[in-house]
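Encoded as structure tokens, the structure appears first; notes follow it.
Note that this is a trimmed complex: some chains were dropped, and none of the rest were shifted.
Order of writing sets the labels: A and B. Residues in every chain begin at 1.
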Amino acid sequence: MHNTIEKAAGKLGILTPGLGAVATTLIAGVEAVKKNLAQPVGSLTQMGNIRLGKRTENRFPKIKDFVPLADLNDIVFGGWDVYSDNVFEAAMKAKVLEPMLLHAVKAELEAIKPMKAVFDRSYISNLDGDHVKQAATKADLAKMVMDDIENFKEANDCARLVIVWCGSTEIYLEPSAVHETIENFEEGLRNNHPAIAPSMIYAYAAIKLGVPFMNGAPNLTCDIPALIQLAKQTETPIGGKDFKTGQTLMKTILAPGLQARALGIKGWFSSNILGNRDGYVLDHPDNFKTKEVSKLSVLEDILQPEMNPELYGEIYHKVRINYYPPHGDNKESWDNIDIFGWLGYSMQIKINFLCRDSILAAPIVLDLALFSDLAKRAGMSGIQEWLSFYFKSPQTAPDLRPEHDIFKQLIKLQNTLRHMMGEDLITHLGLDYYQDLMEAM
Amino acid sequence: MHNTIEKAAGKLGILTPGLGAVATTLIAGVEAVKKNLAQPVGSLTQMGNIRLGKRTENRFPKIKDFVPLADLNDIVFGGWDVYSDNVFEAAMKAKVLEPMLLHAVKAELEAIKPMKAVFDRSYISNLDGDHVKQAATKADLAKMVMDDIENFKEANDCARLVIVWCGSTEIYLEPSAVHETIENFEEGLRNNHPAIAPSMIYAYAAIKLGVPFMNGAPNLTCDIPALIQLAKQTETPIGGKDFKTGQTLMKTILAPGLQARALGIKGWFSSNILGNRDGYVLDHPDNFKTKEVSKLSVLEDILQPEMNPELYGEIYHKVRINYYPPHGDNKESWDNIDIFGWLGYSMQIKINFLCRDSILAAPIVLDLALFSDLAKRAGMSGIQEWLSFYFKSPQTAPDLRPEHDIFKQLIKLQNTLRHMMGEDLITHLGLDYYQDLMEAM
């Protein structure tokens, strides 16, 4: 397979619907990294290593030296937003990065001005903005987004593009008939069907043009049969949903660990406080619903209570998000986990994570952009389950249970890379080390 | 291989040097489980499932239904201790389990009386006891232990035996010449060499007789060339060191998770408070040294700072154990972890684990006993690296770095079981699910 992966030649355009805290933190960061002012910590593509071969071979190249990824110097950024602030202004308002750092890349950031957004307050009531496209139908809006994409590509001389949704959480939507087939969907676009949310319009436009589309929010977006079908037709990699940061990251680290030891879980209470725009949007119950569904599924899918009712059958799982302005983007989570061990004796784990929302999300956007571009060049189209590693609520084939265990997700990602490049898959069996030893003695 | 594994017929004797909190919690628990009074939670052999085949096959048998393990009803317990209390008395003093539960299995526990221990205060100064073997040389002591083992086997009509060290932490010892070869070691036994600690005498006796020996403390014990060589000669499975419970368990869950995401770590401060006998022994600096070495190596081996100096090169790792009587066996840990992400921005994680030391350790003893007995019947001798999963400081082949990442340890353990039974190893690649899907559409 690795012989057939196209080289990453030319410029890669990364477009984000939403140029808020996450996207501006990404863009400012990449510019700072290019100037050697900082390191892209948290990005597996840039900082991570991968083991190849046997342990004794001692081969641990950086991932970026192992698979052919676009170089940071070849990246061009663009995006859409409901506010007309350029990226420098938006980053200053987001208050994630130090002003001193932002000033060091001011020229680069000021040059990036958002395109007008597809936006409708009936999907996000706690948000408002006037930098918005006007059109008679959703089909017209989709056309305008496609024009934006093609104009951007030409204006910036890009060889390839990817799109990563960095916008807010929309209200909760269930899949329905209009999402079933591409025909229904396109008719819905023309008829302004209410079950077609703005994020779906972006996704449709991208996939129609064969541009990889990754969904960083818990919205349905491209997780509907119509767009999965379209992705196959246009040979487009897609993936989602909801960047896995902070508390859910910790949950998908810890739950597999407890399960590994066959420890039971009676309850898991998760509370969050955050004061950024995301927190304000989620203060509205309709939008929180979408997030809650994404956050709650995690434990059940990891623990599989139906398989282990004695250990996980009674688990009470509750997640709360509280808007708390004093913390700004410095999201903080507190988890109480009630576990039980030998003979049912109870124990407790409390985790307090003082994290930074956009600092954790930005490198995920970068990795998804680079990996989905790689997938495109490797001819891998449709749902990219091997990128589950980055998502709270991974999009999978209809008959497959999503895998939330971050360690299985990591092995899947790593073995996919090894497979792409023709290396042996790793199973950690390793009995041979001891057979050699045996014979040697 | 699975065709050649002997059946687990007849009784299995589990002998523990040390009949304190951990061993009595194990024994009382197994008796309670036999009477259906409680569940063996925390034991992978009893409660855990294993996935076989493809995800869509939906095969997840219990491990005990998959590999031929000894049945709990076939287990007989025995052991050695420096106090002469029978197991009921010792369990009451340990205050781990509720008196009501202990009374429900009182008869079974009272029947188990400790054999006299091999003990020397110069290796554990905060412990004292008078139920101790007297002999002129360490060789004589080893002979007395071998006699104990054989007498126990006969008296209890056991088909097989295993020994799991459940005693205290001895003072810190470095490997030296006397540990190099079995000849040196046996001469040292005869000469009362000071570098031969009591735990080594038990290990020697067990291995000499071909009885699997697992080491639950951080002591050197069987992690010396002399005894590894002897284990090969007598075809005995051995393993160690130091049961992985509480804080280190959490550390080997969390550190791989942070590393998976290429998040940097600047500092990790770990504090423990506990008030049981183990805490009192570790209040002495010489014994704490042994424990500290075991606990500190964990992070370095997982994070491999030399491979990733930007992320882990500066890590400051400190572990403290504080004797705090009000908590008794309810060990509590508090960890502060200073991490950094995108562009070096810092974040903090605080973990407060209100655990129960012996409740976490007891099922580990059970699993090690059952798995080492399985290994013996499967003809696997020497170091059992696939049992690293259970140890803070896994014993490995001399040229191999120990694996501390609990998820890699788990895959190793599971793939070893699959390998034993002739099932496919699992790699989590899973691209085929999507090729099928692709063709189906």
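In this section, a residue touches a chain if its C-beta (ideal position, glycine included) is under 8 Å from a C-beta of that chain, and two chains touch if they have at least 3 such contacts.
For clarity, every value in this text was computed on a predicted model and none was experimentally measured.
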item	value
Copy number across the full structure, from 2 displayed chains	4
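By our rule, only the chains that are shown with their structure count from here on.
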item	value
Between chain A and its twin chain B, rotation from the CA superposition, multiple of 5 degrees	180
CA centroid of chain A to CA centroid of chain B, Å	39
Interface residues, chain A side, partner chain B - complex	25, 29, 32-33, 38-44, 46-49, 55-56, 60, 97, 101, 229, 232, 249-250, 252-254, 256-258, 260-264, 304, 307-308, 310-311, 340-345, 347-356, 359-360, 362-363, 381-383, 385-386, 389, 397, 399-401, 403, 406-408, 410-412, 415-416, 419, 425-431, 433-434, 437-438, 441
